[in-house]
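The other protein chains are all here in position, but one chain of the complex has been omitted.
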Amino acid sequence: MPSIVEPPLPEARYTYGGDEFIFCEIAEGMTFGANFKALAICQELGRRNLPGIVEICPANASYLVRLDPDVIAPGDLMAELKAIEASVDPESASFATRVIDVPAYYDDPWTREVLMRFRDQHQAPEGTDLEYVTRINGFKTEQEFIEAHHGAPYYVSMVGFVPGLPWCFQMVAPERQLEVPKYLRPRTDTPALALSHGGAFAAIYPVQGPGGYQLFAICPVPIFDPKEELPDFKESFVIFRVGDILKIRPVDRAGYDAIREEVDAKTYRYKMIDVEFEPQAFFADPEAYNAELVRRLYA
Amino acid sequence: MIRVHEGGVRTTVQDAGRFGLYHLGMPPSGALDDYSFRAANLLVGNDEGAAVLEATFSGPTLEFEQDAVIAVTGADLPLKVDGEEQPGWTSLRVKAGQVLSFDFLRAGARAYIAVAGGIDVPVVFGSRSTYALCVIGGLEGRAIREGDMLPVGDARPAAAGRTVEERLRPALPKEVELRVNMGLCDYRLTDEGRRSFLESEWTVTPAADRIGYRYRGGELSFVEREQPFGAGSDPSNVVDLGYPVGSIQVPGGIEPICLLNDAVTGGGYVTIGTVISVDRDAVAQSKTHGKTHFRAVGIDEALAARAERRTRLDAIRTALT
Partner (left out) sequence: MAERTVRSPLPGTFYRRPKPDADPFVNEGDTVATGDVIGLVEVMKTFYELKADQDGVADRFLIEDAGAVEAGDDVLVLRD
């Protein structure tokens, strides 16, 4: 894979979201650079610990701040955010993050059962979602699509929608990105822990509920645990944070069942390592950089 | 304890909300009409943010096992104690064994039932508010139903017969004007689309709930463009972003949704503006099939409205504390 060269970022757009929110769109299109910039600004805002900041939410190519206008004037916060933007240099920075092993069972029976109930809301009702995403991405076989899907790690660019749901942007050049439309009309049901793809993002549904992404896999390990029963959830009821790097590891039915037993016994531990992520090294040679991250994860 | 004889169509425990977790996808939940919620707590001597029952469209039937001081605010949902009509926006003493019930809704949409001591369900991630989608908070993460027992916290001494004067109660009009701060991704709207949004008469659809209020009436169009990378192919798609509470999104251009306290925290639909915080109370009291207009305002007018609301709430605080 050649190096990743992203276009320079446009001027960020700032608007108020009523009197309690400020929204900043870093760019209209998704790039790593847009996300690194949003994340860098949010991290600096957090470090400044200003009174009246209620929420700081980095997103794919934007960020959202909730404020209490009775404590901090929206205009003052707007000025502060613009000053922070001028002061950060996300391209030179590296940041601490984690690489996490995420097992997934592709072409599973549970997502298949659900997707078959919603054919009339899909672009290609005569087949499965997996057949469709394989075809529109130019792969000859479903296995080739699956290998492309888990072959390179993903970067978590946003967490939200419902608690713990990660938007995952694959760490490959734009021409290698898998792209799929969302359903014509969203489903009213999706199995909990379905691993899906929509637009240029993979996503894992933390709980059962509506959704519009293409379905073709399921994860055995919870990503949202409000009762904090699994050991990895003692400090936070969700696993993923913006900046995490995920390595999807395919398992078969037997592998899936074995992991489910550990989950039910409340003994399963996610395999994860801490790393210092260096955007410039990644951009220069993504394939080699990813291979090194994966090597260290499984060492 | 309060014994639930009948739950009402959707009655949940709510307090001021769950904050600090929006970046992880946890919405704030909490009382939708924040003004009426605080007034109810003030009437019974609670902290303003204490947990109450939020009743939607119809009221529950509740038997009080101990003496209690209660108050009902918000919608015009006529209340009775042991079959006798009692006033809203007034603290009432109920005796052990007495039953609170409600007649048909007359105006507004949501009533707030406060009990001195607050509804003492467990605090989950910092709040007692119910977030039903993830079965979090409230009573077992769901609406109350027949047979439930609601624990009540320790009450401060509270006098009966205290009231909020008429001029400080919300108007509950049938036709609602919502002040909207245009922005977010409103650059996606054509001039025609913007006009349609701000000039149409919109009708609240029956689907409206704590997740969001959906409206029908006009039709919005989007500026044609090549969709940016990662945005998805529909013109009403954007690269997924965070949604302010009260923001308005328009999937497909025909059904604006005003996102409320239990909504998703982000997603990939075009957002065109945000209802100002004060007018979220008005959304919460909008009737099904009711008419709504949206009016564009800037941040200064939003803050002025907020200051005016604080003046009214301060008048209630002064009168009752």
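Order as written gives the chain letters A and B; numbering starts at 1 within each chain.
In this section, a residue touches a chain if its C-beta (ideal position, glycine included) is under 8 Å from a C-beta of that chain, and two chains touch if they have at least 3 such contacts.
A quick note: this is a predicted structure, and the numbers were derived from the prediction, not measured.
A.B. asks: Can you list the shown chains that the hidden chain touches?
C.D. replies: When the entire complex is considered, the left-out chain reaches B.
A.B. asks: Looking at the full complex, which residue from B:208, B:231, B:270 or B:284 touches the chain that isn't shown here?
C.D. replies: Among B:208, B:231, B:270 or B:284, only B:208 touches the chain that is not shown.
A.B. asks: Please identify, in ascending order, the residues of chain B that touch the omitted chain?
C.D. replies: Missing-chain contacts on chain B: residues 9-10, 56-58, 104-106, 206-209, 287-289.
Definition applied: only the chains that are shown with their structure count from here on.
A.B. asks: Looking at the complex, which residues from chain B come into contact with chain A?
C.D. replies: My answer: residues 19-26, 124-125, 133-136, 181, 183-187, 228-234, 237-247, 264-268, 274-277, 299, 302-303, 306, 310.
A.B. asks: Where on chain A is chain B touching in the complex?
C.D. replies: Against chain B, chain A makes touches at 13, 15-21, 23, 25, 27-31, 54-64, 66, 69-70, 74-75, 158-165, 167, 169, 174, 177, 181-182, 198-201, 206-207, 209, 224, 226, 236-238, 241-242.
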